[in-house]
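One protein chain is absent from this view; the other protein chains keep their places.
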Amino acid sequence: MSEIKRMDLEYSQLDSDRMRINVGPQHPSTHGVLRLEVEVDGEIVTEVVPHLGYLHRSFEKHCERMTYQQIIPYIDRMDYISAMNNEWPYVMALEKMLDIKVPEKVEYLRVIVSELNRIANHQIAVATFGLDAGAFTPFLFYFRDREYIIWILEKLSGARLLYNYFRVGGMAADIYPTFKQEVLDVVAKVRKTNAEIMNLLIYNSIFIKRTAHVGILTPEVAINYGCSGPVLRGSGVAHDLRRDEAYSVYDRFDFEVPVGKGEVGVVGDSWNRNMVRVNEMEQSCRIIEQAIAQMPDEGDVTALIPKRIKIPKGEVYMRAENPKGDLGFYIVSNGTDKPERLKARGASFVNLSVIPEISKGYMFADLILILGSIDIVLGEVDR
Amino acid sequence: MIQYLKNIWSGLSSTFTGMRITSGHLFVKKVTIQYPDQRFPIPSNARNRLVLTPERCTGCNLCVVACPVNCILLETVRVVPDDPHQELYENGQPRKMWITRYEMDFAKCCFCGLCQAACPSDAINHTTDFEYSAYDRADLYYKYQTLTPEQAAEKERLLAEFKAKDKPAVAKKTEKAADHPVTAAPDKAATQTLTDKEPAPEA
Amino acid sequence: MEKTNFIWDMFGTNIWTVLAVISLPLLFVLVYALIAILAELKVSAWIQERVGPMRTGPYGILQPIAEVVKLIQKEDITPDLSSKLLYNLAPFIIFTGAYAAFAVIPFSEAFVPAGIDVGLFYVFAIGSISAMGIVMGGWASNNKYSLMGAMRSVSQLISYEIPAALAVLSIVVLASSMNMQEISRAQTGWFWNWFIFGGPGDWTKVWVVPFTLALAITYFIASLAETNRVPFDIPEGESELVAGFHTEYSGMKFAMFFFAEYANMFVVAAILTTIFLGGWNSPFGDFMQGPWWGAMWFISKSFFIVLIQIWIRWTLPRYRVDQLMYLGWKVLLPVALVCFLAISLFVMIK
Amino acid sequence: MGLLNKLDDPYEGGGIVLGKVEELLNWGRSKSDWYLHFGLACCAIEFMAMNASHFDFMRFGTIPRTSPRQADFIMITGTVTFKMADRIKVLYEQMAEPKYVISVGSCSNSGGPYWEHGYHVLKGVDLIIPVDVYIPGCPPRPEAFEEGMIQLQKKISQQAIFNKRKKLGIE
Partner (left out) sequence: MSPQEIYEKLKKDFGDLVTELVDVPQTDPYIRVQPSAVFDICHSLRDDAGLEFDYLMSLSGTDLGEQLGVVYHLYSMHHRHKIVIKTEVSKENPLVPSVERLWRSADWHEREAWDLLGIRFDGHHNHIRILLPYDWEGHPLRKDYQAPETYHGMKVS
């Protein structure tokens, strides 16, 4: 039986130098269900063809069948690692169309939960990046700390991962009494672990050897490919919507936009992209501390939530700085309580498209790390 | 040459730094919560299993409308005034609607909490109970109605009789009740598996 | 043949004693592997602030036994398109390679299964058999990942054999013997008589101490690479090559790979112990010295090295294949060569 | 074929010795479960959190394997799309007997939030492979995963290996 099967192969048609490897859709380090068709010449990658859609859950079709309120749970499930950040641009877009000005306290609460979620997201990103490089222990250290953030978000919203916490005009629930103190404690823990991981992983000589000078993305290519977030900033472009568009109350905080500096390796390589995330965690800590100090105590966060949302005819594109990059929602309203069309521009979707460009000529092992440094979530890529 | 020696040194020293850090964690207190024996306190607003309190449910259909995934099935029958079997809500008001069917499919629920927020009488609630995994998908299909099917049929018969007596007043309302989005009960044939496997032991 | 085997001394050489001598290391390997697997699980957990297996026996100590009971029951899959004979043979060859090396390991002053005069040479020769097994397994599996893993594994094994052999050769020059029992005996006395500290001798040995230290580290690194441990676990690097050369193996055949890996870890640790850390000698002169204590010292020293291997595994990321070659050929080999020359020179002058 | 398959013969007799052997074999299988993690979507993140220090899935004697050949059970964590469904079938077939399946979360139980309009979502992974334990939740808490694991261990430890038909009362 097996003999017959072997005869079927036409050896003359095979290119003996090149081998095509199928990475994924089930592979330990594709960060989900991505399939990469890789052509290697020995160990050198000559071509990468990404095949998406293994998690295409028909998000946009669902949005057309749901009321505006019911869409929020589905938006959570898009980029499930940073659900809070996802909900924000959607809610902002509706508030813009409805012309609602949300109370101060809501704005600050939104900033705090989003930045907490940003830290949690970057912790996963850096942790899985380390895991791709073979370091397991930093992965668990970051997950241990992430748990403290998740506990705060769970106490606020009632869910651990998919919060459904933002509402048009407010938030689903108010803060609890010990909230501020707990957030500050978590910030201290995040900083402590970050300092530890710096020595354990980021500045480890093997890790530097693996990631520096690997997957170099120049700023021109990054902009042309529409990259955003840490991927773009790792290439040295200081593009951050929190500063450039200063939505919500971000203009009241003092924070820096970390960019890849080429301290190790060169600007735009995997190490620098990763380092931007580590630095962003620190900046998020700073923002959280300032927001906690400035946040007004009184005020009802649920006061302005409309019972039934009916959006006037029109369309709007709203984007906000997700941990992965610019997350945009293009909403077309037809005047009813359900959108005519809702298109989500996922940051991961656009960032991932740069993979074939930057992974050519590196080794197969590097491809895994380049993919890890892009930090994708397939829920957002495939939607 | 100096670069070469430097590389060797940085390799060795960063290895030792890493080993120092990891060895530091060897003897600290472990953070693990050993689940079945120890439990982490779950916040009271955590969204886990949904529980309906039938004594509070008025059958207003708001939870069904709010549910994004349509995993709630609700069928009601109006209480006729001359029914010998009358019931009170928990707050002492007389019941207006019989809940002939209230079924939830936890295999579909997305635990978003929108039904809980929509409920005006606080009848449907997320609890902190999460331990209800099942060997069979049909076990995740929960039925909350208190009436038996025979009772439900009886109520429907009573209502039909009442309607026949007093047609114009009631016709409008029953129409509305029949208009509910209805979810399909899980198909028994669909849950059957392809490979023949050992049947699960009786729990 | 030298009489360094208490069983033969006591009962003479006949078929039963031969069987006893053969089965004693096998028993040891099995028991040791179970303990090492548990140690791996527990140490990794403690480093990561976890508790590790807890629900199999008290504190999870029966976990490895459960693994074995489970693995025996697993279905043994032979892929349809594999080369059946080679595929089925590979795990046995690998395990044989690892187990055969135990023949010359001097567990105690009174027990070495086969006290041959070229013990170190034998260890290196027999170590290459496992390379054969890996290629057989990887190639016969008919899986791209397996093949790539096998290729990487063999290239790695061959590259790192050389610095390891040079390190061992230097000690052979110092001890002027290839018999592992002789080398152990040469280090009798306090711990400064160990070859890691230049071996026995007067104060002039301070000239070789830096070189022997460097050789010990070189040998340790090379041994990590030979046993495919982190940071050199490229052949089975999970994030790249699913499970490397044993991707297609299941059940007991996989268990053989598993046991062979841990047995190999012990072999390299035992060689390190023998040639650098005094073998079965007590570190404190005559204190706790003797055949039985010797076995205790030898096993605990070797196990300590195994623990360090585990510790490193849960600390470091892994190398890339070209960086691994760089480290082997351009760092370890020159270092070992320089040390070897220096030690030879020292021996000549002395 | 493994030992289990050889013994999988409905012959009479055996008695107390086989009973004890069966207990031991079941104990081994239930206490040592290597899993093939099939992370698909949101639940996979909670799965990673459960592997982390606070919940420590390894306490149950589970070890992650990346090769389906060496795995004892597969955890389907997330939405199964049609594009993915074929792969899951293949992976399941690649696993060595005895094998188990845990379906985690609403999506793999029944299609979850996508059961109604999801034109590209498989409405329940049990349509293509047999599922042993269903864990509800979207996503379930890490403790809920562990509870499902305990349920699976319970199930395994009660399995009949010898005299299967006799035990189950099938003739």
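In this document, chain identifiers A, B, C and D correspond to the written order of the chains, with residue numbering beginning at 1 in each.
Keep this in mind: a contact is a pair of C-beta atoms (placed from the backbone, for glycine too) under 8 Å apart; a residue touches a chain by one contact, two chains touch by 3 or more.
Please read these numbers as outputs of a predicted model, since none were measured by experiment.
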item	value
Interface partners of the hidden chain - shown chains only, full complex considered	A, D
Touch with the omitted chain, as defined above, among A:23, A:38, A:52 or A:216	A:52
Residue in contact with the excluded chain [from D:25, D:127 or D:156]	D:127
Of A:44, A:249 or A:332, the one touching the omitted chain in the full complex	A:332
Of A:314, A:335 or A:361, the one touching the omitted chain in the full complex	A:314
Chain A, residues in touch with the chain not shown (by the definition above)	52-53, 56, 58, 60-61, 64, 96-99, 223-226, 237, 239, 244, 312, 314-317, 319, 326, 328, 330, 332, 340-341, 343, 345, 349-350, 353, 357, 382-383
Interface with the unshown chain - residue positions in chain D	82-83, 85-86, 116, 118-120, 122-123, 127-128
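One rule holds in what follows: only the chains that are shown with their structure count from here on.
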item	value
Centre distance in Å when chain A and chain D are each reduced to the mean of their C-alpha atoms	31
Intercentroid distance (Cα basis), chain D paired with chain C, Å	36
Centroid spacing, where centroids are CA-atom means, of chain B and chain C in whole angstrom	55
Residue list for chain B, restricted to those that touch at least two other chains	15, 18, 21-22, 25, 30-32, 34, 68, 110-111
Multi-partner residues of chain D (each touching 2 or more other chains)	53-54, 56, 59, 66, 113, 116, 138, 141
Topology of the chain contact graph, where touching chains are joined (line, ring, star, complete, other)	complete
Contact set on chain C toward chain D in their complex	41, 45, 48-56, 60, 62-63, 65-77, 238, 242-243, 246-252, 254
Touching residues on chain C, where the partner in the complex is chain A	44, 47-50, 80-81, 144-145, 230-231, 233-234, 237-240, 242, 314-323
Contact footprint of chain D on chain B as seen in their complex	30-36, 39-40, 42, 48-49, 68-70, 105-111, 130-137, 139-140, 186, 190-191, 193-195, 197-201
